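Entry: chain A
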Amino acid sequence: MTQTEESELRDTIEQYRNARLTRRDFVQRAAVLGISASVAASILAACGGGGGGGGTTTGEEGQPVQGGVLRMGYDRAFQKLDNVVGPWADEPFTAIYEVPIIRDPGGKFVSSVAEAWEFSSDGLTLSMKIREGLKFHSGAPLTAANVAEDFNIFRTTGVTANFWAPVKNVEEGENNSVVLTLSKTNYGLIETISTLFQSIHNEASRKAAGEGWGATTVDATGPFTLKTFKPASEVVVERWPDYPGSGVPFVTNKGPAYLDSIRWVPILEPANRANEIETGSVDIVKSPAAQDISRLQSNDDLVVLELQELSNYFITIDRTRGALGQPGVAQAMSHAIDRQALVDTVFFGHAVPTYGPIFPAYRWYDPGVEAYNEYDPDKARDLLKSAGLSELRFTLLTQNQPIQVQVLEAVGGMLREVGITMEVKAVEDAAFFPDMFAGKPDAFMFKWLWESPTDNMRFFGRVPSWDYNGNPPKSMAGIDAWESAATEEQLEKACRQVQLAWAEELPFIPLVTQSLVWVHHKRVHNFRPTQTSIYPLFNDVWIEA
Partner candidate 1 sequence: MSVEQVVHVPSGHEPARRLREALTLLFANKLASIGALLAAAFVVVGVAGSVIVLVPGLDHLYTDQNLRAALLPPLAPDHVLGTDHLGRDLAWRVVTGSGISLMFGVAVTAISMAIGMVVGSIAGYYGGIADRLLSGAIDFTWGFPVILLAVVLGGMLSPGLLVVGIAVASVTWAGFARMIRAEAISLHEKEFVEAARALGVSGPRIIVRHLLPNMLGSTLVLGTYYVAAAIIVEASLSFIGLGAQPPMPSLGQLIATGRNFLSVDPWVAVVPGTAMALIVLGLNTFGDGLRDVFDPRLRRW
Partner candidate 2 sequence: MLVELRGLGKRFPVARDILRRPTRWLLAVDDVNLDVHRGETLGLIGESGCGKSTLARLILALVPSTSGSAVVDGIRFPGASREEMRRFRRRVQIIFQDPFGSLDPRMKVEEIITEGLSHERLRRAERRERAKRLLELVELPVTALGRYPHEFSGGQRQRISIARALAPRPILIVADEPVSALDVSVQGTILNLLVTLQRELSLTCIFISHDISVVRHVADRIAVMHLGQIVEIGDSAEILRRPLHPYTQALLSSVPRFNYAPLPPRGEART
């Protein structure tokens, strides 16, 4: 980049900061300067800490209009909107549920259902003050007792029960507060508590609903209530008129939502997502096919928002079997992969290469990881040779989704260059998960999508077992350090430590983090996804009639 270009870029960033540029204009100007949209997005994320991280600036929006139906195109099929044992959290979660604590666009933890929280000085007690005057959709009041009850469910039977392991006891404290007693210090618990699977619900209603929880019934505290749940074709939520207002500081609407309802439809074929927002059958679409993004950007009716997705594609190989267990094999594979080429071709630039286990936009991302896994096919060949392998052949299992398969086809071609033959077997989820957890495949690829990247290292390091991942000593030590951190500083240090260890030892081989792209029609306002949450909040969103 020349000096003029550099100063021009600085100007552009400055204009954006001062709200003289919309996010879209910024990305466009950046593109003129030869900066890929994803890099621009990282820049935006970096300078968006002031509250406008979602991108749109205030002056532009005008007076909110009450009413209307927001039609959303979602990129996968819905599962039960079950915050306790659901298979994953879908977009409607943020419309009908609220979490105790939420990350603001800069990554700082701010209030939502809980208005304040504090670790004791020894780090073994966490008390959380719950907002007053909250209630559930059913009308029942929400008190600290409900939150304590929920936490006890989460830590025993919830999806993330593993991460609650250090918590010994949860009970209602004084002054509408919840007190968590820990068996050892674990500052990272706060990360877990801010994820969608800790959304607060009315346990009495959940018990009564039985199998219907998350499908026919949700009784929670979000601004919308669940109306229709047809997972393959549509999910509809309606405004909850009695919503007492959001406790989240960066949500400006402090009353009930503007929208009458939100209707999601799953659009599973990537190409169709662009088609449908262009034809106007939806107002917002998530993750259009990468190759369609530039076309959408040039459409004057549409606004394209681009962030780094809180996700990562990675490959894990089974080191308990034969050649794959030789030292240096994972590193050889990693060096054989031209991640930038993956980004440019498969993702048309709408992704970033990842050399470590965490996406670059994460607040504690350590760029040191980039030194470990650079594209270097010669080095890959050398490593294979010193491992005594003239050729290597294995089968890799993946979920049968177009983008996954494309990534693997490209990776397969790269591996072939250094003499590694990877046979890809793409199967449906129903067949993928049991095999993956049983450790059956030689290797598998997976994409995690989660707000706390370290949780994923903790989890996928253990899946199917540390053995499978080669028992990497430094990484395991890093995880231990993370799990016993007592303060934010210690947590950050552990996070950097584990990243570097991971990049070196490669319990799994990171590939890329794709962009989280949202496209919305111009008549949609205040749609502000943030870099730190997987889904946006909907209370501020309004739509022109």
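Candidate entries met the following condition: all candidates are chains of the complex that A comes from, given by their letters.
By our rule, contacts are C-beta pairs under 8 Å (C-beta built on N, C-alpha and C of every residue); 3 or more make two chains touch, one makes a residue touch a chain; residues count from 1.
Predicted, not measured: the structure shown is a model, and the values here were computed from it.
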item	value
Given options 1 or 2, the chain of this complex that touches chain A	1
Chain A residues within the candidate 1 interface of the complex	269-271, 274, 289, 291-292, 295, 338, 341-342, 344-346, 400, 402, 405-406, 408-410, 412-413, 416, 424-428, 431
